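One structure is given here, and the rest of the page talks about it.
For this view, one protein chain was removed and the others were kept in their places.
Entry: chain A
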Amino acid sequence: MAFVDYYQILGIGKNATEKEVKNAYRKQARKFHPDVNPNDKDAQKKFQEINEANEVLSDPAKRKKYDQYGKDWKHADQYEAAGQRGPGAGRPSGGQQTYSGNFGESDFSDFFSSMFGGSGRQSRQSSFKGQDFNAELRLSLRDVYTTQKQTITVNGKNIRLTIPAGIENGQTIKIKGHGAAGINGGPSGDLFISFSIANDPEFKRVGNDLFKNTEIDLYTAILGGEIQIDTLSGKVKLQVKPGTQNGSKVKLKGKGFPVYKNESQFGDLFITYSVIIPTDLSEKEKELFIELSQLRK
């Protein structure tokens, strides 16, 4: 486990006064407070670090212990009990421990709780909202066409979710109170679920509108006719106008995506026609096309 330099976290020197610690903490907290940095995971992590640094450096007893033992702070009480004055003089009776390896987000809390968890001094501590959790839910476009209920498991807890139809890729919803427990009696953090909605091979979505390519044969494009297309709400019959050009678009009103949290309203579906030119003409067809082309001359 790497050494965490609380002074560096707060951006102060080792000789900083209590007032300087307080000012540095306030300055950093204003910058990284989760309420002023919504959906910013980095800011949340930084805020947690700042809080931990402040909890230690704003308390003279904890700060003294931290200053004296540095990375070996964990055994400060044991060193003192053994009458020893530092890590170089020996090891506590619990056996040698090394501090190396990754120092991840969860380790940071362990670091903090193991150092001061049992100290019982709460008088200088402020209460703070717990850390927010972030999760990602992957769904298909068709999944989010209708409102659906899902149960997800976060940190061993099952959470029942209602996902409103029309939610967008990248959108985040907040589940209040399902984050980490509050610090010193503060409220629990929140759970932020961001949605990753996979592209659909058939439909493209822009806002509440859907876009789809539909192939029509040459004769339907020239003469017009009726075709049947698939929409997300079922099959629809469509009249193709005579003389329809390749790439032309038609709008099917209300056949797009439901409006988020307003399921009675829908966007539109835009159909782009791709006219398929036949490539395997029979001799008879070739003759007829030549005849047709001569009529145009």
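Keep this in mind: a contact is a pair of C-beta atoms (placed from the backbone, for glycine too) under 8 Å apart; a residue touches a chain by one contact, two chains touch by 3 or more; residues count from 1.
Simple rule for what comes next: contacts and distances are computed from a predicted model.
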Omitted chain (choose from "Alpha/beta fold hydrolase", "Phosphate transport system permease protein", "Cytochrome b561 bacterial/Ni-hydrogenase domain-containing protein" or "MerR HTH family regulatory protein") - UniProt protein name: "MerR HTH family regulatory protein"
Residue among A:Gly207, A:Gly254 or A:Pro278 that touches the chain left out of view: A:Gly207
Residue among A:Lys64, A:Arg142 or A:Lys176 touching the omitted chain: A:Lys176
Residue of A:Tyr7, A:Phe128 or A:Tyr145 in touch with the missing chain, whole complex considered: A:Phe128
Selected residue (touches chain absent from view) among A:Gln150, A:Asn199 or A:Asn246: A:Asn199
Absent chain, residues of chain A that touch it: 26, 29-30, 33, 35-36, 38-39, 126, 128-129, 168-171, 176, 187, 199, 204-207, 211
